Structures are given as structure tokens and as C-alpha cells.
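With one protein chain withheld, the remaining protein chains of the complex are depicted in position.
As written, the chain order gives the labels A, B and C, with residue 1 at the start of each chain.
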Amino acid sequence: MFELSSPGRRAWSFARTDLPEWAAADLVPPEHLAPEPVALPEVSERDLVAHHTRLTHRQYSVDLGAYPLGSCTMKYNPKLADVAASLPGLARVHPAAPPSCTQGWLELLSELSRALAEVTGMAAVTLQPPAGAAGELTGLLLLRAWHASQGDTGRTKVVIPDSAHGTNPASVTLGGYEALTVASDHRGCVDLAALRAVLDDEVAGIMLTNPNTLGLFEDDIAAITAAVHEVGGLVYYDGANLNAILGVTRPGDMGFDIVHLNLHKTFAVPHGGGGPGAGPVAVTEALAPFLPGPLPARAPDGTYGWRTPARSIGRVHSWHGNALALARAYAYLLALGGDGLRRVAEIAVLNANWLRRRLGDHYDVPHDRTCMHECVVSAAGLKRRTGVRAADVAKRLLEEGFHAPTVSFPLVVEEALMIEPTETESPQTLAALADALVRIAEAASVQDHHAPRTTPVGRVDEVRAARRLVATFDARLPPTGGG
Amino acid sequence: MFELSSPGRRAWSFARTDLPEWAAADLVPPEHLAPEPVALPEVSERDLVAHHTRLTHRQYSVDLGAYPLGSCTMKYNPKLADVAASLPGLARVHPAAPPSCTQGWLELLSELSRALAEVTGMAAVTLQPPAGAAGELTGLLLLRAWHASQGDTGRTKVVIPDSAHGTNPASVTLGGYEALTVASDHRGCVDLAALRAVLDDEVAGIMLTNPNTLGLFEDDIAAITAAVHEVGGLVYYDGANLNAILGVTRPGDMGFDIVHLNLHKTFAVPHGGGGPGAGPVAVTEALAPFLPGPLPARAPDGTYGWRTPARSIGRVHSWHGNALALARAYAYLLALGGDGLRRVAEIAVLNANWLRRRLGDHYDVPHDRTCMHECVVSAAGLKRRTGVRAADVAKRLLEEGFHAPTVSFPLVVEEALMIEPTETESPQTLAALADALVRIAEAASVQDHHAPRTTPVGRVDEVRAARRLVATFDARLPPTGGG
Amino acid sequence: MAGYVPHTDAEVESMLGFLGLSSVDELFSVVPAALRLAGRPDPSGRRRFLDLPDGSAEPDVLAEMERLAGANLACAGPGVGAGHGLVCFAGGGAYDHEVPEAVRALASRSEYVTAYTPYQPEVAQGVLQALFEYQTMVARLAGLAVANASLYDGASACVEAANLATAVTGRPGVWLSLGVHPHWRATMATLAAGSGVELVDVPLDDGVTAWPQVAPDGVSPDPPGALVVAYPNHLGCLEDLGLARRVADTTGALLVVALDPVAAGLLRPPGEWGADVVVGEGQPLGTPLSFGGPYLGLFTCRLEHVRRLPGRLVGETVDTEGRRAYVSTLRTREQDIRRERASSNVCTNQTLIAVACGVQLAWLGTSGLRELALRCARATRYTRESLLALDGVEPLVGAPTLREFALRLPADPAVVVERMLEDGFLAGIALDADGGAGNGPGLLVAATERRTRSQIDAYVAAMDKVIR
Partner (left out) sequence: MAGYVPHTDAEVESMLGFLGLSSVDELFSVVPAALRLAGRPDPSGRRRFLDLPDGSAEPDVLAEMERLAGANLACAGPGVGAGHGLVCFAGGGAYDHEVPEAVRALASRSEYVTAYTPYQPEVAQGVLQALFEYQTMVARLAGLAVANASLYDGASACVEAANLATAVTGRPGVWLSLGVHPHWRATMATLAAGSGVELVDVPLDDGVTAWPQVAPDGVSPDPPGALVVAYPNHLGCLEDLGLARRVADTTGALLVVALDPVAAGLLRPPGEWGADVVVGEGQPLGTPLSFGGPYLGLFTCRLEHVRRLPGRLVGETVDTEGRRAYVSTLRTREQDIRRERASSNVCTNQTLIAVACGVQLAWLGTSGLRELALRCARATRYTRESLLALDGVEPLVGAPTLREFALRLPADPAVVVERMLEDGFLAGIALDADGGAGNGPGLLVAATERRTRSQIDAYVAAMDKVIR
């Protein structure tokens, strides 16, 4: 982009105007006026289009094929949701416009909240958090506010299992708590005895995801939530894995108090290369008064407005959350309905189990029992036999035209490959993916350290990137060819 | 696509309906009822999306880079025209709707006609022909009708230069005439003497493009049109090369009677992988009464309607031509305006001449004088020296990330490479293209017969395709890998 | 702006310098001065060469395009009642079908949109394979062996079919059913002036073609090269293709059938009836109404005629590595090679519309195409029965119909259409004596899968009011 630049070239054009043409110096006091304009690329629209179109040809995506990244739920993102989210009546609405001109939006947000409450088995929902981690932090602040409301300010710790996603401990810290890690047991589940041993009146709560990060359903879940409640703690549900249990079981029924959802996983909001997502938080009746506000609310006359809960912790977003992402999720929800959501869970779980079984002869399966929406296999044996690690398998899979699974996570499994096929991959695609993984295992060799060789670039030097930081074009090294 | 199919799988869904659910047998008389449904692929929406997204990654396009195909004017297609053509108020209008509800369309078509008349220097325009060749045939039928109206039915021949595009002679035949070829002279232009020698009262007219297919301006043009008029013939302008002369000179001013335009070249209608285009025909006052109808017309009260010219040859399209392509061209015209059109010609010609000069030391330039919007160079010398032909150069250029020029055309130049950079390619892109062509010439070797090697597929076996025709999946050979 | 030209003044200077020129105007010195536009200086001193306004910025262009779009009454979606555009009951070869967003999204991928004709197959496998799939599906719809990669529209496909048939048989005569769309017939007549095809109109009898009596030995004074008949025809009626085939057999003509591709979801394929060439208008599959274009000419024929096939044909082959690959094939038929002896002059066709059609057909699949046809037929039946229940409304003809039908109204159809606009309905197409194929004025009505019961009921109620 910067190399395409030529001084004075331009893509921009602005509408005809007949406003007075005050000069910059008439409009900006001298001490504030930029001495020179910001140096940006100067390119033609044609070159801009070619540049980015070419870049997209160097980018894998769900639309190009299977994306079995564990813990990420990379399912098909229906095109109809793209269209819904670009309707001018949704996309061109100012967030500070009074409710009298945003009734459609308020109804949408209100109905979406209701549906998410039903799916999770909770009482009330905030749609403000713009991603999962933001939802977690919101949840922890709710937990804090709730304890404070009980006059209980001595709790300093939040328990998390060792298999938890990194955002959990990080959010715990930002929520002002200390993270207390409990180990998983041999089944890959929370060790109930170990958990009981750490539970005391310093524990503010626990964060869990169920199915857990190994893709396993925590079957002691009722006992776990009861044990935490017993010591006065609250139980937080990380909803990143909700895809597995849609219409099957609900966090509320399991005894959870606070739930965040990743709409960019479970509800097919496209991931955008790393966002935007949406991380709504749902809570029990008891916690509802603490939710961030304002919330959409329906008046007795049927009109909608905003209402801030009585003891609200305050806002967690500049406006109303990632509204257009919420609109996409709502369109998806309408398309699927209750029946479609249940079907999602059924087929997501079927696909994952099929893969687990199919791969079992070629990879280690540390927890070889019915998994939920994803399965974790290990390349530990492969590594011992051939030197080929999980990361190499991942790179080889890129050569086969698939995206790689999640590797080296969860941390509790050596050489982990965490594979989440999702319900939108057909049996044929699953079979092709499995065949590729089997082929890779069977032909594993030291050559695989050099994979991938057929991708737009070869294996990338991550160490150099960190050691010799070049984070802007201005700090660039002299070109070394390619790209 | 067909391989992805699984019986019973589906992407489709239709709206809720509460109409009576008559069975097929209630609706279709038995002798008409299909014994079994049409066998189509049965795929999921997800797989359909992945399939076509992948296919697009196997396809070069203007949006990916330079496309210097001579005689094709592959310029940047502004995104704003895409949007304009998809406005529901244009895209969702039924072609048989009465004028009272299509005033916007009629105004658009009417204004576009006016602008094209101005650009060509002609009196009246039909927008019906859906492509250049259709425009040619329309023009020939106009010519025929005009002669008939003069009671002159003895004319049987239409003259075309040997360098003409293949559609010209084919259209002549379909217009009911015999094509009479005249040779070009050493300058690459129509040989005036040779032309005069064939002109007689059997000649109905001549078809020319100017600049001609060698990218050269026919500077005897006034004499040529006069000579044809002298024997009672009409002069037809193939507007495929109009990009070179926008705002510089006009067919009408040169003495042409009938002009077709390729809006998918000159007016940036994207080529769509081979259409749709639009091939409006513009004519002089004398020929206007013969135009196909109906034409958009403005009533004295300012409203628009349809009017069929008095002696119309009749329709040449099911409806009103490729309307949405016309809308794109109109948006482009509004964006460029008169000043922008002139600028197009200036820079298109500048780019072509720069390339001609830059390539002159490495390729033969049969007619090394100022060219217009394209230049024709020859690989004849290269072939003699190295065995590498124009077609090899083209394939090598694909490896360099560019589209190839037009090769083996015009037929009058041995080993022709016809290069049309267009005005939307920057000097940097031009330089890179030229560097690649120079590199190819300098490193030419027999290896080049195996190019391209880095494209989605290697050199394609065209002979086999024709010998063992497989034109549908049903007639397929057993798979041979790939694709 | 200014033509999307990237060049800065400095770059133009430097390029001119390389050419030894001092101004851009010098490039045009090869154009005789007398022919060069002189230009007039405008108030600002700049020369204007064309009598056109200066260019506009994107927002201004879009505002103007939106103004024009706003001056039309567009067809509304199924969920929308009167007041938000017209509810469309017009057909006549252009139908208001749903285009799924996935189809729209894929067909507007910029690689498909901004590619040229696939002259370099190595970098055009996307378009080529998409066309190959399209050809396969269209051939199956027709029940024939080969389809080309598209023609301009239904009319041009019909023209080419007549040209092919007259060339194959060496007979210029074409018996053209008046059930073929009047605009197609008009186009055929226009182009016949050049090609020498001799069209003989064949009238309808109660909605279906009344072929001339032919002596059983087929020896007729002027035997045709082709019979052309539409299925369903312009009045919506189902023609007897078996009869047409027998007439063709007796006279030695080829049978050309113009097929509606949506109705094809329920009908026995013309190929099974013995059609030699099947053409059609592809718009109903994947293309919005678009004020009549770009549409899509479907063209399929028996394998034996493939060397006379007009337009482009994609074939499967292999590359140097033996990998499957696609390429334009049998190119010697085409005008750029065979020139004046080409089977057709078609060069640019409607590729992108064909790609959209292929995507749409795959989205529908076996069961979806049938379901679509069924839903159209049901909506049409319901509309027809409801309208016929109105006082003074009668069928225009008696033959069975499927997805469209013609009525005789107790009022002038053109006036009815105009008045129904006020209620938010595009009531249909008013047929004059010609459009009604000689059956006098009538109203042609089609209801697609997008029409809901409440829309139809409201339409019928409005009609009831208007025709009184």
C-alpha cells in the first residue's frame, strides 16, 4: 500500500458543495493547526481495490473451507445475516437518537435478549459487552457488585480450572480478584475434591465452561455449582462452548448465576478476522438489578425505551454494544428458531464424535469418551515416534487446503490438537479432513518441520518478529522480496 | 459441485405459505408431468458458498491486477456503479410495467442516449443491442433498411479491412451481405487505393474501427468515408476502440453513419467473465427513422414514454437491452463527465505510447509510430531467435501475476501481442508490466513452452478438449486428479 | 476522480518526456486537425470538448441514481404490502422470483464480475468451471446433451435456434407458433431480414398451436426447416409437444422448443418429447427483474448439432500435469476464427448471468426446483380461481396453464393495469390482439412463489373494485 503511493495521487472525491470555503487558518487557531498533513498512502481507487483484493487471496476463511479451530466455533455465516445487518434502517441509525425514532432497534434488542435468556435459562441479559472477554469482565464486576450488596467485601479469589481459556484468568485480574487455579482430574473434568478443598469464604466465585475446554461435559456440574453456592460464591459460565448444548441443557438449569455468550461463535456472527463479536451477559433474577444499563425496555403501551437497572454497575460500552453484530445474531436466531438451535447441537456433537472415533487409531485421544462439540487429540505419540509435533501437523493441514485446529491448547494436554468441526460441515468434508489428518500422521517425517510449502508464504519467523519489532511501515526493514 | 452432492441434502428454503397445497398431479395434466425431477446437485448453502468462493480464487480479474488485453479495454470498474445498478428502484422493475411507473428508467435511458449521441457526434441512439456484435448486426440491418428505403436493393457486399475483429465479418453474413476484405497497407491502415478499387454500386457499406485494430488512427479517414459515400455506401464505425478518442474526435465528425459502442469496454461496465455488456447503436439523422424501437421519448409535458420510430427495423432484444448494464454506464458517465472522458483518452493513449516505446528495444514494433490506446508488438523476432512465440510470452506473463495481452490478433501481424493498458493503470503498474515483458524477452527459452507453472492449472490441453468433447458433467471422463 | 485516472501531473510530464513530447495534445497530432474537437473555453478558462456536464463525485452520482430509482415503482418483496412498491402479478417472460442472498453474494464476487472472457484458461478456471456446471444443469433441464455458455436473452436464443435449424436442414422456412413471446417473434422478424430466415406465423387455437395440416408423406410444397413452439406458451398454456414432434417428423423439420426454466421443474423435459433444440429465457433463475436486462438466453441442442452451436462452449480437459481443467472449446465455430462463416456472430454473451443461474440451480437442487415450480403453480392456480370467481372475468383461452394465465376482463386491460397501480399492484400485462395471439385484448397474470395468500386476496379484491 505504502509502496503504491505517489505524491498527489488520489482516490477520494467529495460531493459538490456550496458552503463558504473558509481556509484551514480561518477555522483552526494557529497553535492547533497541523504544520503538515498526516502522511497517508496516496493511491488510486483502482490500486486500492487491487491491493485489497489481492490481500484477500492470501487469506483463508470459512467461506473457503473447513475451519476446525477448537474453542472457536467457526461455522457457516449465513449471507442473509450480512444483508440484514446492512439494511439502512439498521445501519444508518445514530446511537444517541431518541427512542421515538429507534423503536425497531429497541424491539430487536429486547427480543434478542429474551431469546438469549431462554437459550441460557437465565432471567435477564445485557447486550453491551462487545466480545467474550468483555462479557467475562462484566460478569466479574456483577459478581463483585453482588457480594458488595450483601455487605460481603472479604472475598478476594475466583477459582478457575487449569484448562480455562486465557481470557478467564486475565478477566479475573481486571475484575480485581486473584485467580485460583484448580487442576483437572484424570477424566479431564474439574476435580470435585480438589475444588472443595479450596472453597472457603474468600472465594467470590468460580468460572467454568461446560462442555469444558477438552470438549467434555462436566457431569458433576450440579455438585460443583452447589459446592460453590454453599460457601457463598457465585458460579460463572463461559459460554464460548454453548454450541454443544443448545436446546439440550441450559446453564441456568445447571445452577449458574452469570453467563456470557459469544455470538460470534454460537450465533454465527462472522469473526471478521478477529472481531467484531458480541459477548452478551445473562444473569439470574437476583443479579438482574446489577446489570449494565441502559437496557431496552417495553412500556405498558407497547412502545420501547431505555431503562437502567436500579443498582446497575454502569455502562461497559460507549453505546449499546456491537449493535450490527447483534442484528446478525438475531437474523440467525430467526432463521434457526428453537428447532434449528437444537439441531445445531446434535450435529455439532455428532460431527465431533465421528472425528474423535475416526482419528483414534492415528492420534492419541487422552480422554476417549463421548465428547461434545469438539474433540482434543494429542500428537504426543506422533512426536515421540517421528519428531513431528502438533504444530507441524497443523502446518501440514494448511497445505491440504484446510485450516488448522487449535494447537498447544488446552495447556493440560501435551501436543494438543483441538478440533471443532461445527455442524455446518458435511460428512464428506469431515471425511476429507480426517483423511488428511490420517495421511499426515501416516507420512509424518522431519520434512514436516518445513511445512507449509504451498501457502502464500512459508513458515513465518515469529521469533524475529518479536526480537526486531517492526509494527509500522515507518519502522520497516529493507524489503526482502515477496509480498 | 456435482461431486459435493448428496441425495436429499438442500440449501433451499422458501417462505412460509398458507396457500392451498395442491399436489403436482392436481396442477399438471398427466401427460405433461415430469416423470422424475430434474437431477441437479444437492448441496448445502455452506458448500455452495465454499465451492464458488474457491472457484473465484482460481480466476484472474481486473480487481486483481492489470488486464492489458488489446481490443478489450479492461479498465477499472468503479464500485459505485455496482451499487447504482443494484438499487431496488432500478433492479426490481418489471420491463412490461407501464411508463407511469418507470419514469426514472425512461429518463435514465433517454439521458444516456443523449450523452452517447454527443460522445459519438451522432443524432440518435438505440440502447437495445446487448453486446457489440448485436450492435453490429443491428447496424447492418439499419444499413440494409436504408438502402431498401432508397429503392436500392442491388447492393450485396460490405467491405471490411483484413485487420477487423471477427464479429465484423460474421455480422456481415448475418446481415445478409457478403464480406469483402481489403488489405491494410504498410502503415497498418486501410489502403485507400485498394479500397477505391473495390468500391462500386454493389457495395452497401464499409465497417471500420478507428483507431483500427493495430491501435493506429486511420488518418485518411475523411477520404475513406467520402469515397464510400461517393458510391452510395454507408460507413459503419465499430466503437470497440472508442476509448482512445473520447472528447478528442467523433465518428460523426469523421463521416460515419452508424456507430456501435461497447459500453463494457469504453464505459467501464464490468465484463462479467464474458458479459453481459451493452452495444448501443448511434446513427445520423437520416438513419434515425429506422432505429429499433421502442425508444424512450419525452413528451412536451416533461413525462417520458416509449416511441417506435416511423420506419423502425423492429426490436433486437426481448425488452429494452441490458438495462442494468446501461445504468452502470450512466453512473460512470455521471462520475466522469465531459472532462473526465477527455482525460480517459489522453491517459489511455499516453500509457499505450509509453509502453510501445518502452518495449521497442525488446520486441518488434511493426508500426512504430504514435499509437492510440493500444500498441501491437510482435514476437516474430523473438520466435526466430529463441523459438518462443507470442503465446508463450502470454503464458509467461500469467506467471508474473499479470493477465496476458491479446495474442495472435490482429491476424495481419505475425506473432502479435496486442497490449491495451487503459487509463486506469498507474505509471508504476505500467513499468512493472513492461519490466516483466522485458524480462520474459531477455530470458526467453524453450522452457517457456511449459509456462505457466504457477497458475491454478498448468497449460491446458485445448486440442483434447475439442477432440474428446466433454461439455457437461454427464459426459465426463473419469477424474484425472486436481480440480 | 477524473476518469479514475491515477496519474499525477508530474507523472504525465515525465511520461511525455520519455516520449519526447511536451504536451498530451501532441499525442493526438495523428488525428487530422480538421477532425479534432477544438474545445471551447469554459468560464474558468478550461477547454470543454464535449457538451456534457463535468464529472461528479461519488455521493452526487449516487444521489442522482437514487433520484432516478426513486422515480420508478419497484416490485415489493413478499412480506411487504401495498404502499412499499408494487406487488407484482406481471410475467410474460420476466418473473418476480426470489434471489437468495447466497446466490447474489456469490455472483457478485468481484473475480466473476470483473474478469474478461476466459481467453487464458490457466487463470480463468473459476469462470470456466462455473460455466461448465451451468451448461450441465441447463442441458438437464432441457433433457438434451449440450448447452452453450449463454446467449443474450430468450429472443436471441430463439433467433439462433432458427438459424441453426435452417442451416442444418438447408430450408429457410420456420413455422413460428404465435404462442412464442411477441417480442421474441418481433426480434426474429427483425433479424430474419438479414439472415433470410422465412418466418411463417402459426396461429393458436384456444391457446395451443394449430399446426398446418401436413400430408402424411410430409411432402409439402414448402417444408419448414424448423418448428418453433413455447412451453408453456405466452398465454401460459401447455402445448402438445408430442403433436409438434409428429409434425416436425412429417415435414423433416427440427423442433425448437422455448422452455420456461421454472415450469421445467414440473414438466416433462422437451428433450424427452423429442425436441432438437431447446431455448429459453433464464431470468427466472437467479436474476432480478432488472427492467428487462441483463437477462439470459438458454440454448441447448442434441449432440449432433454441436458444431453449429452458437456462442461459447466450455469443455473439460486436462492440464500438462493431468489435472482436470476447463477451456472454451470447439472454438472454430466462433467468429474470431471462422469469421464470415461462423455459426453465429456472438462474442460477448451473458456469462455473469449464466454463473448466477448456475448458482441458483445448485441452491435449488433437485427438490428445490420442483418445489419452486410447485409453489408458483399453486399461487397461480389460487390467483386464477379467485379472479375467475369475479363477475365478468373469464379465461381468454381454454388450454391448461401452469404458472401464468390469460383472462378476458369486463374492462380495458390497459386501463385496469393503470388503475391497479394506484392500489399498489402491477396487475399483469395487458394483451392487445397481437399479444393475445389473436384472441383479442386480455390480461396476462402470473403469481410466483413470492406471492402470499393475503397479497393475492388483496389483489383480487382490488381487481373486483377496478373492473366494476
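Worth a mention:
Heads up, the rule we're going with is that a residue touches a chain if its C-beta (ideal position, glycine included) is under 8 Å from a C-beta of that chain, and two chains touch if they have at least 3 such contacts.
In this text the structure is predicted, and so the values were computed from the model without any measurement.
With respect to the full assembly, the chain omitted from this view is in touch with A, B, C. Only one residue from A:Leu195, A:Ala325 or A:Ala416 touches the chain missing from this view: A:Ala325.
Chain C residues in contact with the hidden partner, per the touch definition given at the top, are 58-60, 62-64, 66-67, 77-80, 98, 100-101, 105, 109-110, 450.
Looking at chain B, the residues touching the absent chain are 6-10, 13-16, 43-47, 49, 53, 78-80, 82-83.
Keep in mind that, in the parts below, only the chains that are shown with their structure count from here on.
Ranked by separation of Cα centres from chain B, the top chain is A. Inter-chain centre distance (chain B to chain C, centres taken as mean C-alpha positions): 19 Å. Averaged Cα coordinates give chain A a centre that lies 46 Å from the centre of chain C. Between chain A and chain B, the centres computed from C-alpha atoms are 47 Å apart.
Shown for chain A are the residues in touch with two or more other chains, namely 6, 9, 44-47, 49, 53, 78-79.
Shared contact sites, meaning residues of chain C that touch two or more other chains, fall at 1, 4-7, 11, 56-58, 60, 100, 102, 105, 110-111.
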